[in-house]
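First the structure, which I've put down as structure tokens, then a few questions once you've had a look.
Of the protein chains in this complex, one is absent; all others appear in place.
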Amino acid sequence: GLPTLEVKDTYKVGFAQTESNNPWRLAQTNSMQAEAEKRGWQLVYTDAAGSAAKQVADVNSMIAQGVDLIFLAPREEIPLIPAIKAAKGAGIPVILLDRNVDQSLAKAGEDYVTFIGSDFIEEGRRVAEWLVNNKPGGGKIIELEGTAGSSPANDRKEGFDTFIADHASFEIVASQTGDFARDKGRQVAETLLQAHPDADVIYAHNDEMAIGAISAVEAAGKVPGKDVLILSIDGGREILQLVIDGKVAAVCECNPRFGPKAFDTAAAYANGEDIPGKIINPDNFYDASNAADLIDTAY
Amino acid sequence: MAAGSRPSQKPDRPIYAFLDRYATLIVLVLLILLNIAITPNFLSVQTLNVNLTQVCTIVIVAVGMTLVIATGGIDLSVGSLMAIAGALAPMIFMGKIFGIEHVGLAVGLAIILSVAVAGALGAFNGWLVATFHIQPIVATLVLFIAGRGIAQVMTNGNLQVFSVPEFQFIGLGRILGLPFQVIIMAVVVVWAAWMLRRTVFGRQILAIGGNEKAAELAGVPVGRVKIAVYAISGLLAGIAGLIVIAINSASDANLVGLGMELDAIAAVAVGGTLLSGGRASIWGTLLGALTIQIVRYTLLANGVPDAAAMVVKAAIIIAAVWIQRKARAS
Amino acid sequence: MAGNRGLMGSYGVVVALMLVILFGWLRYDNFLSPFNVMSVLRYNSMFALVALGMCFVIMTEGIDLSVGANAAMSSVVAAHASHYGLVPGLAAGVGAGLVVGLLNGLIVTRLKIMPFIATLATMLAAGGMALLLSGNQSIPVSYATSFTWLGQGNLFGLPVPALIAAVAYVIGSVILNRTSAGRTVLAIGGNEEATRMMGLPVERTLMVTYIACGGLAGLAGVILAAQFGAGQPIEGKGWELFAIASVVVGGTLLTGGVGSVGATLAGVLLLGVLFTILNFENGKGWISLSAYWQSVIRGFFLLVVVLFQARLARKHAAQPAVSAT
């Protein structure tokens, strides 16, 4: 069974972050830190700089420091299993944030308390669905993938590609990695637009690459939103403004503000409440119809 | 002892002499011909435009790297210095450090200060190398690690988004139809090529790389030249950093210039400059960077997946450097 | 030991390591708890292996930038093979590493391309192969076989990876100090042309050095797969710089010709313990030390160490030498 958490006034909890090299992660970290401060809990924060192995070492050092509970945003599904097992062995409950772990190796309610997060596959699927519904004539799609091998890239691709495969009027003419980065996304989009001048949709796995793609479309002498539809995932404030401006067609939100829910869940767990094994964040979906109304709620 | 000093095996053949001069150029021309054959929509002005603007920053940084390598050194910190300059400039022109009303003034100050800071940090590299005789890889590794951290600390890791056309001219502007960044690149390349061939400073750079002790005993101010060379590398990295953020209307301390050191070093090597110092070819570096750019373009445009593209790129780097070496050896 | 006299800073790094450990012990609870010590050793054993190979390559005045990508690729291969058991997994992973090492050796000795560029290219290639062989996914290892023992098991109460690394270092030290191959490695780094003129087997030694470095990276990849239960195609980024830094902190000069295996190990541990200390420091106060400050501190620390070594080296150089004829 799971380790228990006694009821206390304040806790010392760990937050093992994956990396901090993009706005989404920063927003997530800020949200966690703000919430800890609000409640007066001590937060032991580590940053694995994109390495699953280092993240396991980070968790181990939290265990050695004797934290009460660990929030873990796992870098990857399988390699973080040893960390979860080690925490369990040391009697420290773990709550997973934003990415899950392999269910055949570790189970919610048994090895870790719960997973709180979004469903990346679902995000990709929702973007594809919007596209099919709103562009009846079909289209030629350029896909800007996230960092090769990372799970959001893999899942957002899978969700989108699977849905599109069922609709013959749409074709993915090119799909290349832009590393989740604005500059790389722009360069890749520039090149792909040159090689595929007939492309009229760009689907980017995150906001940064979508913004890069806008520059690329403009540099190619086309009008974003008109000649080329741009779709994205994450839904930060900057991209919502671009939706309002008509440059971006639609965005699926992936909310990084985990703090309140994560800490609530921890407190509920201490109180002995029943926690479901999976808590899916309700993600908004933005397009021209609602962006202006919702921009103030975006991160 | 450098590999280049090994005795050659091949007898004299004119074909090699020809290759020696034009090896990189030939590779480049072949690649362009290949693209005309296979890549859709290749022959267009926009293709040229895309490739030239994408290669600009690499060339600018690689020119500085060529000079550093010519002295027998290497500069791993260029990417981090790009990030620092890129983080600093928006802080200045967006008035986060001191309020300046006049946009032109603020932008001017931002450009000058941030490039100067990058140059000063470059000089710091040179100072470590020259004064303490710390090996260049290690000396510049310090700022490679700490430099990006400094940029991140300055901005707290946050993206700085801006829209300041006066500043963004350096990345997006055009003069007589030519992208301004391409003009910067051309000026840098021409200046460096001229400097290396025609000035005392250039000669001294090569002498230090060729035999530092002998150069010192012939009156070359070794320490000063080294500091200057690393400072130039830093300055150029700073300029490249500003161009990158100007194009993107945003500065991301985490990503600006990431991996640039390896791109630049690869360009220098493919361009035929030996990493052991004492020889350098700025035009070679330009061609090397263009070659790598075209390879990247070819692979992307033809839908080669990233993983396979990495393997192909590796093979082409080895092949290009090997042809160079082969040509040299004869 | 004869020939190691040029090596400065090897005492410095041991002293620094002790000081840092002492600092951690005094400042933090549980710093020297068995759990923490074991997990630090288990984690850093991968870097220790990579740094050992790097140390030998650097002593020849070479460099191997491909070790990180190599380890990642080998971890994928090992994960695939782990379903056939411990030995096949181990052999396949190390074998994959050896192949990359062989390629490095061939490019450096046959094509005579500078090691920096040669291994920069193989770094790209191995990284690409890692992704190709894994289909961009982490590959789970078999828990049905005993393969994971290599990473997660204990022997004599010590982590298996740490023991593997310890054995590798003992062998490395004997090779360096007590075999002609080891001395030839140093000779090549001291002056390659002279070594050739002295009639020593330069090409063969270089080949073996790069192959061994690749094999050690492969072994690190096996441990990576076994310890974390998956072959990870995108791990290993920056390992080469970590290894180079460890070697340099251990006082081995990048100009080749001098080096110490033991001091390299101390260098690895010093950097590893420093990481742990930064993590513990985060847990100390209510304000977390931002991850960004960590890079600044690490860079600064490296600077202090190399400046310290530069001073030691200069002091040594200033000592008069006697030569009576």
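Some observations on this one:
Order of writing sets the labels: A, B and C. Residues in every chain begin at 1.
By our rule, a residue touches a chain if its C-beta (ideal position, glycine included) is under 8 Å from a C-beta of that chain, and two chains touch if they have at least 3 such contacts.
The rule is simple: contacts and distances are computed from a predicted model.
According to UniProt, the chain absent from the figure is "ATP-binding cassette domain-containing protein", selected among "ATP-binding cassette domain-containing protein", "Oxaloacetate decarboxylase beta chain", "HypC/HybG/HupF family hydrogenase formation chaperone" or "Acyl-CoA/acyl-ACP dehydrogenase". Although it is left out of the displayed model, the omitted chain contacts the following shown chains in the full complex: B, C.
Considering the full assembly, C:184 is the residue among C:119, C:134 or C:184 that touches the omitted chain. Interface note for the absent chain: among B:22, B:201 or B:283, the touching residue is B:201. From the options B:173, B:221 or B:305, the residue with contact to the unseen chain in the full assembly is B:221. By the touch rule set out above, chain C reaches the unshown chain at residues 1-3, 5-6, 174, 177-180, 183-184, 186-187, 189-191, 193-201, 256-258, 320-325. The set of chain B residues touching the chain not shown comprises 4-5, 7, 9, 11-12, 198-201, 203, 206-207, 210-211, 213-221, 278-279, 330.
As a working rule, only the chains that are shown with their structure count from here on.
Of all chains, the one whose mean C-alpha position sits at the greatest distance from that of chain B is A. Chain A and chain C have Cα centroids separated by 34 Å. Separating the CA-averaged centres of chain B and chain C is a span of 29 Å.
Shared contact sites, meaning residues of chain B that touch two or more other chains, fall at 152, 157, 306-307. Among the residues of chain C, those in touch with two or more other chains are 131, 136, 292, 294.
Interface of chain B with chain A (complex): residues 39-42, 44, 46-47, 49-50, 53-54, 152, 157-159, 161, 244, 247-250, 252, 254-256, 258, 296-297, 300-303, 305-307. Here chain C touches chain B in the complex through residues 63, 107, 111-114, 116-118, 120-125, 127-132, 136, 191-194, 241, 244-245, 248, 253-255, 290, 292-300, 302-303, 306-307, 310, 313-314, going by the rule given at the top. By the touch criterion stated above, chain A contacts chain B in their complex at residues 20-23, 26, 148, 174-177, 181-183, 186-188, 190-192, 194-197, 208, 211-212, 215, 219-221, 238.
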